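Supplied in structure tokens, the structure appears directly below.
A protein chain is absent from this complex, but the other protein chains hold their places.
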Amino acid sequence: MSQWKDSGKLGLILLVSPLALWLALFIVLPHIDMVLISLRERVAARQYAFSWGNYTEFFTEPLYWRTFLRTAVMSILATGLTLLIAFPVSFYIAKMLRGRLKAALFILCLIPFWVSELVRTYGWMILLRETGLFSSLLQWMGLVDQPVEMLYNDVAIMVGLVYTSMLFMVVPLVTTLESLDDSLIEAAYDLGGNHLEVIRDVVIPHAMPGIVSGCIVVFMLTLGNYLTPTLLGGKDSLWFTEQIYTQFITRFNWEQGSAFGMLLLVLSSVIVWCGLKLSRQSFTRVMT
Amino acid sequence: MKRLLKKSTLILASALAMSSQLHAETLRLLTWGGYAPQEVVDQFEKETGIKVDVTKSNNEDMISKLRATRGAGFDLAQPSQDRITSAQADFDIYKPIDLSKIDANRFISSMLEATKKNTAFNGEVYGVPHVWGTSGLVVNRKQAKGVMDYTDLCQSALSGQVSYRLKRPTLIGFAYALGEDPFAAYSDTKKYGEILAKVEKKLIDCKSNVKAYWSGGDELLNLMRSGEVKAAMAWDAGGWKLNSENPDITFVAPKSGALGWIDTFALPRKTKAEEAAYKWINFVMQPEVAAKITEAAGNFTASKGGDKFVNPKLKAQFNESFPPADVDNIKWYPPVPPGLEEMEGKVLDRVKAAQS
Partner (left out) sequence: MQLQANNTDVDLECREVTKSFGHFAAVQEVSFSIPSGSFFSILGPSGCGKTTLLRMVAGFQSPDHGDILIKGKSVLNTPPNRRPVNMVFQHLALFPNMTVAENVAYGLKRRGVAKTDIKSRVEDMLSRVGLPDSGDKQISQLSGGQKQRIAIARCLVLNPDVLLLDEPLGALDLKLREQMKVELKHLQEKFGATFIYITHDQSEALVMSDQVAVMNAGRFEQVGAPQELYYEPASRFVAGFVGESNRWYGVIQERDEKGFNVQCETGLKMRIDRPGNDLQVSHPWGVGKKLEFYLRPESITVTLGDTAPATTNRYKGKVESVLFDGARSQMLVRLPDAIELLNVALPQTAEFRRVKKGDVVSVGWMSGQVRCYEV
């Protein structure tokens, strides 16, 4: 018996060790390195000293924390919009459809993800630009008499972000909604609830773990997105990841970039934690 | 079974030998688009047996890549001459060039001397010149007639129809157009800061004119081609390329002077194919080969006599954009002292964040 137990333990170790190794080598170590880099400052060529300067810079230079705030607010908005659009879609897929049609619609949601994000974003650029499809269409229909620029503004960013995030909201929502017993919905109707009340009292409480996990994933993805806001936002994109990229790549300022990276990690975790508290969900419940 | 084992060992061994051989015979080149056209690469491989692995990049990316690996991963890089010493001072990513291995006769000597001077650090030379060109204005002459200088991009008639990069050349160009001499102020941080403040204000005022800040050459070409952008700050080669497609568009040397740059050859500190690198340098500096590169990149090289073999059309375009007086007016980038780029970075951040 004990021998069997021992071998079970060994099996567990064997199973977990690749994951642990992967986590340690590719997640933990780089982050430790990032923290160390972020805590130093260039004093002269090839000379660095310990400093909190990179962190204080974030809070003292309004540009940086404003950019972060804007990124966070836009991300929350994008998450909300994605949820608003994805919820009816998911409900339709999970509850109204059966069999082949259901699979077909699900795959339709998946198809955009068969091409890279870059290509998808360029697709939007082709549609939205001044000499693009929408502008030409509007002119052809006589609704406008000169080209309209729909690219390079916050709305374009929002469209791109919501589009990119859709699947990550639809999947958890469909999964949780599928597990909702139809008779619960019927019971709520039977007891006198109207459509809105049934959704509020039965569907949403049941789908809450899916909603929250979808929102976390979409929020984190949006916050960490680089291509979409940069390409679609143009001169006013002002996305925090862009700030990090700039520090690392064009300014060679790894110290500042690392500090921004850590701040993004911590601040976004705080926002997610607040979201969990507000929706009274626990992380373990949402993620399982 | 034994035979199988023997056989597979043999295969494995030969594969390893081949790959190591391959490794030794490969030149990993970190360069700009157009600087290593396939034709030239093929010819080089045929003559020397050395394979060339080309990675396209830009100044900042080159420094970042080499910094991340502390000078490994590539055997030859092509940063601009003004960006070598500061990067070397801070990150120690290059190794000095052994000038004895360079065939100096193949270079335009004035350009070679100037580059040697500009890339000297602690008494050693870190770069030799390859391709040179300018940045200035690319203008659609029909739709944006009045654009003669960088600041003309801010004319109210061009609202939402111009484009430039949010990088240091823009700061320098605008500084000159505003009547300042930023290169002279390189050593005077205070003065340079004042100039930057002036430029920052101008760029923020000008922001509403900008359609988009371009970041890749193709992006700009598309914006100009589609007519969405009427005038832009860009490299001369791009302007000439567009000119071949649409005669209305061409490169214009700004009144306050085009900004001249020289892209060099520099050896990454941990280069593994130094000999191959020198072979490549001497190979591409041959006039016939240099002409092919000019053809592909759209810019002239430091190869002595190379321009003789260049397509006359490009020469005509060059002469049209650069009357003799304008050639003399080119402002060549001096090496950037450390610390300046940080100041510039903050200015660029603030411009980006400003609301137009």
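All chains are identified by letter, namely A and B, in their written order; residue positions are counted from 1 within each chain.
Basically, a contact is a pair of C-beta atoms (placed from the backbone, for glycine too) under 8 Å apart; a residue touches a chain by one contact, two chains touch by 3 or more.
Keep in mind that what you see is a predicted model, and the values were worked out from it rather than measured.
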Interface partners of the hidden chain - shown chains only, full complex considered: A
Per the touch definition above, residue among A:94, A:188, A:218 or A:232 touching the missing chain: A:188
In chain A, positions touching the absent partner: 181, 183-184, 186-194, 197, 201-202, 205-206
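The working rule: only the chains that are shown with their structure count from here on.
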Whole-Å gap separating chain A and chain B, where each centre is the average of the chain's CA atoms: 36
Residues of chain B touching chain A in the complex: 60-61, 63-64, 67, 87, 89-92, 160, 167, 207, 210-213, 226-228, 338, 341-342, 345-346, 349-350, 352-353, 355-356
Residue ranges of chain A touching chain B (in the complex, touch as defined): 42, 45-46, 61, 63, 66-67, 129-131, 149, 151-152, 234-236, 238, 243, 246, 248-254
